[in-house]
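A single protein chain has been omitted from the complex, and every remaining protein chain is retained in its original position.
Let's turn to subunit A:
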Amino acid sequence: MTRLRPTSLRRFGLGLLLASLLSLLADPAAASNAAVGLAGASQDNLAVPRWLYLATGGATVGASALLASFVTDRRFIERVHLWQTGPEAGVSDGVLRALRVAGGVLGLAVLALAVYLGYTGPQIPTVSFAVIVVFAGLRAGYTMLSYLVADTWRALNPWRTVVSAVPNGFVSYPERLGRWPAVAGILALVWVETATAVTTRPSVLATALVAYSVVTLAGAVVVGADAWFDKVDPVSVFLHFYGRVAPVRLDDDGLSVRLPGMRLVTDDDLTDLGDVAVAVVLVWELTFSGFVTTEQGAAAVRWLAGVGLPPLFVYGLLYLGGFGVFLGLYVLAARVTARRIDTFETPLDLAVKFAPSLLAIAAGYHLAHYFGFFVSLSPMLVHALSSPLSSPSNPVVLTLPAWFGGLNVGFVLLGHLLAVWVAHSQAYRTFPSRLQAVRSQFPFVAVMILYTILSLWLISLPTASPPFL
């Protein structure tokens, strides 16, 4: 590419980027008072009105998008998302095989223990190996590991280990289904988590694990391990999508490290609307479980049930309707972009190209929702994993200092800022004109601002247990 721009302008752009990062550090500090105040028992010490806190969060995302639009040097943008170490050639096949075997054994052992101890262990969630490993481990800590460090699920996945050992793949997977079965599966699993006793009764959780194992093994043997775990299995799709954000990756090319989230720009392996729906469902399920566990959410459900609607119907409507709205808003942004810009890219192409940026948002939300939970339960998790057969008589739960509420605001904003940059890089890869690249992002940024405001609102609300469940 021909360099025509003076370097001073590039420095200017870089300076602005740094300034936006600084403002990011400053903004949550101002806004966190609200979250901390609300997390406490009293609401009197609320320093900033809630609408102002929400508007500030939304404006932070909008202003960062504007600041990012000042960075118009293609070479600089490319250097950021292509920067990587390696791939190191140092990882030998023997080490890889040993890691896979160790991961497979570990995964199988943990699954077997979870099922066995779920039935035979104490039926109290706070000392149950099954409940702790599945929710504090897989749902919280392991998912964080997947997007913060590296996606290791392929080696650990116990069902894949079993299926790979037997003949599989008798029917070819119907490609037109895409990843829609995984979307339905993730929605179903989150539903089971919210609406049934899997989080409180270890034996119910063990039954759910057995049922899940039967379905997974049968399905994977029929359509083949690769197709099943890539397209259908909700847990694998969930973890692999989060894993796209991670900086470290070990694959056939070896071990490589990239900047966090930058693989989202270059992976190019999302292809249709089903893949977009997976990215949206990751954002939506966290928003939904955030909503129904707040006092306001509980009050809304109670009110709707009071009108005469059955509670489960209310939850289902909120759950699927909200998902439809989230997906619809995102697709609408893609349509608006395709219409505003002189291009042959269809709305679907654009929706697919910008969908990976949603994963950065989902990672930020996940961290905001689960980081405190994971830290406070981490002593229990360590105990459960180090001595699974002896239940602690007195489980240790860490009490979190009040400023943890402020961290959550930071995580939500950080996820969105990363998403803004991913979308910016993607726009420069897609459009030949820099002005088009800038303008293409506006509808997506508008949707992101809406998501931010909604999510910041949810984490600022006092929590309650959802009614009727």
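Just so it is clear, contacts are C-beta pairs under 8 Å (C-beta built on N, C-alpha and C of every residue); 3 or more make two chains touch, one makes a residue touch a chain; residues count from 1.
As a working rule, contacts and distances are computed from a predicted model.
The subunit not displayed here is recorded in UniProt as "DNA binding protein", chosen from "ABC transporter permease", "DNA binding protein", "Branched-chain amino acid transport" or "Cobalamin-independent synthase MetE domain-containing protein".
Shown as candidates are A:Pro49, A:Pro310 or A:Pro392; the residue that touches the absent chain is A:Pro49. The chain that is not drawn here is touched, among residues A:Thr293, A:Thr343 or A:Ser378, by A:Thr343. Contacts to the hidden chain, counted on subunit A, fall at residues 1-2, 4-5, 30, 47-49, 52, 55-56, 59, 62-63, 66-67, 69-70, 72, 74, 342-344, 346, 348-349, 432-436, 438.
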